[in-house]
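The other protein chains are all here in position, but one chain of the complex has been omitted.
The block that comes next holds chain A.
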Amino acid sequence: MSKLVALCPECEAEIDLQNRLVGEIVYCPDCNAELEVTNLEQPAVALAPRVEEDWGE
């Protein structure tokens, strides 16, 4: 069985997509990026849009 693994577009960590659905939000274990599962045939994820944090000046 081929591994259902995509690479994080931010840091290239392996993202396990076992038991995931297209459109589901998952998190990168290394860089904590919020990722949307875009394809399970050819496993792929995309960065979900994020709200910028304001750390002040």
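Going forward, a contact is a pair of C-beta atoms (placed from the backbone, for glycine too) under 8 Å apart; a residue touches a chain by one contact, two chains touch by 3 or more; residues count from 1.
Just so we're on the same page, contacts and distances are computed from a predicted model.
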(message) I notice the complex is incomplete. Of the names "NADH-quinone oxidoreductase subunit J", "Rod shape-determining protein MreD", "Putative [LysW]-L-2-aminoadipate 6-phosphate reductase" or "DNA polymerase IV", which is the UniProt protein name for the chain that's not shown?
(response) "Putative [LysW]-L-2-aminoadipate 6-phosphate reductase"
(message) For review purposes, identify every residue of chain A that touches the missing chain, sorted by number.
(response) 10-13, 30-34, 50, 53
